[in-house]
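For this view, one protein chain was removed and the others were kept in their places.
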Amino acid sequence: MNFFWDLLLGGLTRGSIYALIALGYTMVYGILQLINFAHGEIYMLGAFTALIVASILTMQGLTGLPVLILAGLVAVLYASAYGFTVEKIAYKPLRQASRLSPLISAIGMSIFLQNYVMLAQTSDFLPFPNLLPPSDFLDAISVWIGPSDFVIIVTSAVVMIALSLLLKFTKMGRAMRATAQDREMAMLTGVDVNRIISRTFIIGSALAAIGGILIASHVGRINFYIGFNAGIKAFTAAVLGGIGSIPGAMLGGLVLGLAESFGTGYISSDYESVFAFAILILILIFKPDGILGRSSQQKV
Amino acid sequence: MKFFPELKKSFVIALWFMLLTFPVLVIRVNTIENIVVWRWINLAVIGSAAFVLSFLWQLYWRRKSAAAPVSVAQTSALTRRMSDPKFYRPFLIVIAALTLVFPFVASHYQINIMTTALIYVMLGLGLNIEVGLAGLLDLGYVAFYAVGAYSYALLNYHFGLGFWTLLPVGALLAAFFGILVGFPVLRLRGDYLAIVTLAFAEILRLVLENWNAFSFGPSGISNIPRPGFFGIDLTLEQSAVYMYFLLVALCVLTIFVIHRIQHSRIGRAWVALREDELACQAMGIDKTRAKLAAFALGATWAGMAGVLFAAKTTFINPASFTFLESAMILAIVVLGGMGSIVGVIIAALAIILLPEYLRVLGDYRMILFGAALILMMIFRPRGLITPAGKTYEFRCSGKPAAPEKRLP
Partner (left out) sequence: MTPLLEVKNLTMAFGGIKALDSVDLHIEPGQIAALIGPNGAGKTTLFNCLTGIYTPTSGDIFLNAPGGKARRLNGLKINAITALGVARTFQNIRLFGGMTVLENVMIGRHPRSSAGILGAIFRPPATRREEQDIVDKSYALLESMGLSESANELASNLPYGAQRRLEIARALATEPRVLLLDEPAAGMNPQETNELEGLLTRLQAAHELSILLIEHDMKLVMNLAENIFVLDYGEEIARGAPQEIRNNPAVIKAYLGEEDDAEAQ
């Protein structure tokens, strides 16, 4: 039972992170029908920025919550800026091109960003400082849930609720949903589509950065290549939930996290990623619209 | 001043990029010795580079929007040259002569590089069937390549079968794998197909990496024999030359076969499928069968290239079959102009040879590769050479064959 509980928690933790990154994929796909291959790299950049800021601050003798918050804030800002810039350079000029072009451009961007970080920083794994401040509360609950697991699950939940509220109740959220439904129609009703696309990238990147910081402090080390795997898995999660659907991405992330966790626990730990990929394939073959996706009938 | 608005904007963009790249490019934290290295010079470099590039970028778009819209039918000068017999006949003869003479004047090292490049020509032409002709975006092409390579290595290891037996076997196994993968996934739409093929390739790689009993895991398989030459023992240099000519021959075969298929009933069906899937079916074309054929045929060539790769390097491990490899082959197809045989050959040679000879670039090769993909999509999305429509000769209503003039 204890083993089961550990796997469940591990799955939820993992799944929350996947969900955070998956949201970025699903939002961009909803609006541009583009698999933003570089999204995983944004997540990696978020983690790296947080690492750099946190390391400098800890060297100055600072510790605890202020470091975490400051590093997190800077990382989110930077990741959003990167997301914004990536869209302007690699996707915006290709709005009118065939669907393959932006996808290939995205692959190029992904390779570029990985190597950019590798060259500017290092190809080795870097240790990520433990930023969780010691607290009585976390100590108290650590009997049945790890402190960082707890923080990840709670933070993700809060962020996702905030996003849902934003999309549901703000003017920007409405414009985003309208653009996702029918870009041309949204444009006709006075929505500035370019601005909406930029904001989608900014929000998606911010979410990815939050995921990046959380996982980096949980695992304790990062390198330039962490974005690739996380990106693929988050995309899997988005498809699993039904790409384009916000609640779908959240659900998909959790399901995938749990599946991986139980798969590695009960079957074999060598094949962790294989489970994720296998699930992706099965879902796409048998239910290509995902768990919560709208069915897409081609218009003739 | 004429360019003042552009200069002003470039200045802002330069500032933006300096800010953007600041943490990653300027700061380097050494957590072991607890020191921070500040590399201010990078900031200056990025600032000035961003300024110049964004200025050029804006000029480009300004000129482009001022110029008349370019018709799709207009083909590049290079394309027109390539389809003019007066130009390409002597050109072909020169190429053939150079190809034959090359191994006798080049060094062992250069022959090896060229052989590698030729393997990529085969891979590029094979993937071109799937992506360029049939429009099936396959991000896991490297899986078929791996199937070919491991077929040779494993069947040779266990059963002692030779290169010439295993070349067709590897190709067939890859084709079989292609059908196996293709059957369930080919009804997915474009970008889903891309991800599923990527997933299949990653699964295969992970299995090869972890299933030690089957594939010898990450350490791979070594001492794979080179192809035999009528039972004669070849020196290392001789076998490199042999390998080179083998690949030249197979590339010629590939070009011949693909050229013929491209201008056949099946090839046309693929192009129609790429253009409009629904209309294509309404013309009586079985979508699934056409796609499977493209997939299997593309896989066949990857399988063959895999066998050759294993025979050439005599050592394989899963690290040779990563996603990056698939991306590289895809880049060859895209750069070459999808569907164009000549384009793919030029692109394969460029992508493999340039970095080899530009070793000075060192670690910067991959970042430039990434940037090149993006720039290519922005500035020349149809590739170096855009395939021109074929003209046919027809007989009708009793008139003799009327050779149509090519479009101006």
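Think of it as A and B in the order they're written, each chain with its own count starting at 1.
Definition applied: contacts are C-beta pairs under 8 Å (C-beta built on N, C-alpha and C of every residue); 3 or more make two chains touch, one makes a residue touch a chain.
The structure displayed is predicted, hence computed values, not measured ones.
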Subject >> Which of B:Ile266, B:Ala310, B:Ala372 or B:Ile385 contacts the chain that the document leaves out >> reply: B:Ile266
Subject >> Which of B:Ala44, B:Ile93, B:Leu180 or B:Ala279 contacts the chain that the document leaves out >> reply: B:Ala279
**OP:** State which residues belonging to chain B touch the missing partner chain.
**Re:** 71-73, 257, 260-261, 264-269, 271-272, 274-276, 278-287, 293, 297, 389-397, 404, 406-407
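We adopt the following convention: only the chains that are shown with their structure count from here on.
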Original post:
Centre to centre, by mean C-alpha position, how many angstrom separate chain A and chain B?
Top reply: 30
Original post:
If you look only at chain A, which of its residues touch chain B in the complex?
Top reply: 33-35, 45, 48-49, 51-53, 55-56, 59, 74, 78, 81-82, 85, 89-90, 93-94, 97-105, 107-122, 126-127, 129, 228, 232, 235-236, 239, 270-271, 273-274, 277-278, 280-281, 284-285, 288, 298, 300
**OP:** Name, in rising order, each residue of chain B that touches chain A in their complex.
**Re:** 16-17, 19-21, 23-25, 27-29, 31, 34, 36, 42, 131, 137, 184-185, 188-192, 194-196, 198-200, 202-203, 206-207, 210, 278, 323-324, 327, 330-331, 334, 363-364, 366-367, 369-374, 376-378, 381
